[in-house]
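Structure below; questions to follow.
Removed: one protein chain of the complex. Kept in place: all other protein chains.
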Amino acid sequence: MEYTDTELMVTAAANRLRDGDSVLVGIGVPNLACNLAKRTHAPDLTMVYESGVIDANPSSLPLSIGDPVLVSGAMNLESLHGGFNYYLQAGRLDAGFLGGAQIDRHGNINSTVIGDYEDPDVRLPGSGGACEIASNVERTLVVTPHDRRRFPEKVDFVTSPGYLDGDGEREELGLRGGPAAVITDMAVMGFEDGEMVVESLHPGVERSAVQEATGWELQFSDDLTTTPVPSDDTLQLIREELDPDGVYL
Amino acid sequence: MEYTDTELMVTAAANRLRDGDSVLVGIGVPNLACNLAKRTHAPDLTMVYESGVIDANPSSLPLSIGDPVLVSGAMNLESLHGGFNYYLQAGRLDAGFLGGAQIDRHGNINSTVIGDYEDPDVRLPGSGGACEIASNVERTLVVTPHDRRRFPEKVDFVTSPGYLDGDGEREELGLRGGPAAVITDMAVMGFEDGEMVVESLHPGVERSAVQEATGWELQFSDDLTTTPVPSDDTLQLIREELDPDGVYL
Amino acid sequence: MSSVTSMSEAVSSAIDDGDSVYLAGFTHLIPFAAGHEIIRQEYSNLTIGRATPDLVYDQMIAAGCVEKVVFSWAGNPGVGSLHAFRRAAEDDVPNAIELEEYTHFGMATRLYAGAVDLPFVPLKTFAGSDLPDHNDNIRPVESPFGDEEVYAVPPLTPDVAVVRAQRADEDGNCHLWGIHGEQKEAALAADTVILSVEELVDTATIRSDPNRTLVTGDEVDYVVNCPYGSHPSYAQGYYDRDNEAYLNWDETARTVEDTEAWLEEYVHGVADREEYIRKLSSDRLLDLQAGNSYSVPVDLGGS
Partner (left out) sequence: MSSVTSMSEAVSSAIDDGDSVYLAGFTHLIPFAAGHEIIRQEYSNLTIGRATPDLVYDQMIAAGCVEKVVFSWAGNPGVGSLHAFRRAAEDDVPNAIELEEYTHFGMATRLYAGAVDLPFVPLKTFAGSDLPDHNDNIRPVESPFGDEEVYAVPPLTPDVAVVRAQRADEDGNCHLWGIHGEQKEAALAADTVILSVEELVDTATIRSDPNRTLVTGDEVDYVVNCPYGSHPSYAQGYYDRDNEAYLNWDETARTVEDTEAWLEEYVHGVADREEYIRKLSSDRLLDLQAGNSYSVPVDLGGS
């Protein structure tokens, strides 16, 4: 069956989740990816939201991280302070999804400003819980469209630390985990020694196209593969059960 | 009507409570005093327990600060950390009752050890929440039998700070409020310039008897009075409604 | 001790121009009715704090009530940007606003420090981020046990907090369920508290379940009975989020003209929340019905 870029990204993101993971979820692709993983290879995945919802069991697609469908039937609710304190700061989460306007070669993420902080060209929403997620989960997963504007060599502002200068600074600061995968509409990238490395290209995407859409000389894995495409079963699950109204697809 | 020492102490303690006070209550006399005040001149008194019970409305006499009768019908419950954090540390309580094995001329209280800390003659229960109560409520109220052993010039161990050396040290440390009254079976004492002063003698008690039962040269107020005795109505209330089984009387 | 009053009375009594105000509610039970009343009474020079400014602060900024925003995520949740916020931040329209910026955890911790009266609270975040370079209220502190360094923030103690809950008695003893957000900390950190609820109930209901209590009436100065007071946000068990309103605002707020027309019609053009709600179609209200699913009760014993 034919698939869309989003369906491929949802599938690739789901493949990065493991059974038993506690995952800090976002809205959109991350939410679909978690639900897909839960219905397939990771039935014991726990979905956590920065709104304090622990182990959500939503009957329909949430429209925001505070959607009431996330609350009805959840296993636990923490206050805003409690969720960040007891779950993120205490290191109880295995994975977390982040977006952002820019991500650089060391996985640092900017969701604060484009341009100068004091006199911004574009004022973005800011960290929210992104800085905490990036600092505390074992594996940060980033889902984003792939273009040069979004992939500069160095972000304008570090909202959420990745590997910082890539020379061990993250470990020195005592931060947990780090960026584990960047999933775009062109490729899936991992990190080696604090630097982004392309691990798989989506079917039909050339190396040169990915390089062209990236603001620095991009590393490619020696074991570069092609991103697995979603199976028919997976596509059916996504379209008929997870997002039947096509809100995010 | 005849009254017992305990009934007089309950009445004197109740007289120190004001309508609208939030009071950290203990078991026994403090509990009876609060309930007496609530039924008479202080209907809007709020009873708080270090077990985290806020605004208890007990249907019978509690046997401990965690008695289930304090919980049924309470207005709010805080965790142990929450109660000390949000209520005591944040300064939300007007008054609090404390006991102790020793209290000295500056209102410092010992409930930790008699003798040397490392090799005690008597190992007492320890602070519990007493140090926090003494440090944070506006008016600390102490109810205790009156004898020389319990009223030394200087306590063996400061568990709960009163006015410390009596020279403004309490204020310098940033502690709130301080000891406001000591109610014994002989007298009611207040504090002036950080030193205990007898304000009223119980009927039939001589100055000399109180001095004899106290381990330092005790100050007496220029306005020394006689402690008001419980009215017949008060005694009836205590005996028939507050402690009908005579548990504490 | 608190007293039941109208939102109009509560706001005019509690808030002065230039005050710092915190309208609490993280994604849930956002106090839109209070925000609109602040606009209607034409307040100015307010410092407004919220983790997520949301539409309600976008509207207050557009109305010119605001001189400073203390926040951690300024977006239209699930939709996109807050256009009025951006116009003020980028182009000083209708006036320049000062921004003081944290992360969600930083904001929550500042309120917590205010609620528990500590001069600072340490937290493990901000390391490696550029945020501390731009905010003097985020400072490193060394552990007195070993040499670990973490960051700390100072208390946030708003002049006025508006908090919402589903039900309260007339004294302001209240129950909140669903997402708590920072409602409790805001109520305990602020000098003056306006509590706005979906319904008033008897005290026995509150006392039947003391573990459910958000704060007691001792912490509340004004109680406002305000059904639908969070629309277009939601109240768990009462009504769902009106997503159409969030999408519409994304269009409306793109121009000053449309924004002002909206404020004229939906804020200045109505007397109060009841009139605002009556302007919505019954279809829309019916679509927001939340369904029912009741908690299994617990036995508190003792009777």
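Every chain is named by a letter (A, B and C) in the order it is written, and numbering of its residues begins at 1.
Going forward, contacts are C-beta pairs under 8 Å (C-beta built on N, C-alpha and C of every residue); 3 or more make two chains touch, one makes a residue touch a chain.
The shown structure was predicted, so the numbers you read here are calculated from the model rather than taken from an experiment.
Only one of B:58, B:129 or B:194 touches the chain withheld from this view, namely B:129.
The missing chain, though absent from the display, is touched by one residue of C:49, C:75, C:158 or C:237; that residue is C:237.
Across C:64, C:227, C:269 or C:302, the residue that sits in touch with the chain not pictured is C:302. Residues 117-124, 137, 139-141, 143-146, 148, 150, 152, 154, 166, 175, 177-178, 180, 205, 208-209, 211-212, 236-238, 240, 290-303 of subunit C touch the missing chain (whole complex, contact as defined above). Although one chain is hidden here, its contacts on subunit A can still be listed: residues 20, 22, 44, 46, 53-55, 57, 59, 68-69, 71-77, 85-86, 89-92.
Interface residues of subunit B facing the missing partner chain: 27, 50-53, 63-68, 71-73, 77-82, 84-85, 88-89, 112, 117-118, 120-123, 125-132, 135-136, 157-161, 164, 169-170, 173-175.
As a working rule, only the chains that are shown with their structure count from here on.
By the count of C-beta pairs in contact, the leading chain pair is A-C. Note on chain placement: the centre of subunit B and the centre of subunit C lie 40 Å apart, centres being C-alpha means. If you average the CA atoms of subunit A and of subunit C, the two centres end up 28 Å from each other. Inter-chain spacing, taken between the CA centroids of subunit A and subunit B, is 57 Å. Contact of a single residue of subunit B with at least two other chains is seen at no position. Contact with two or more other chains is made by no residue of subunit C.
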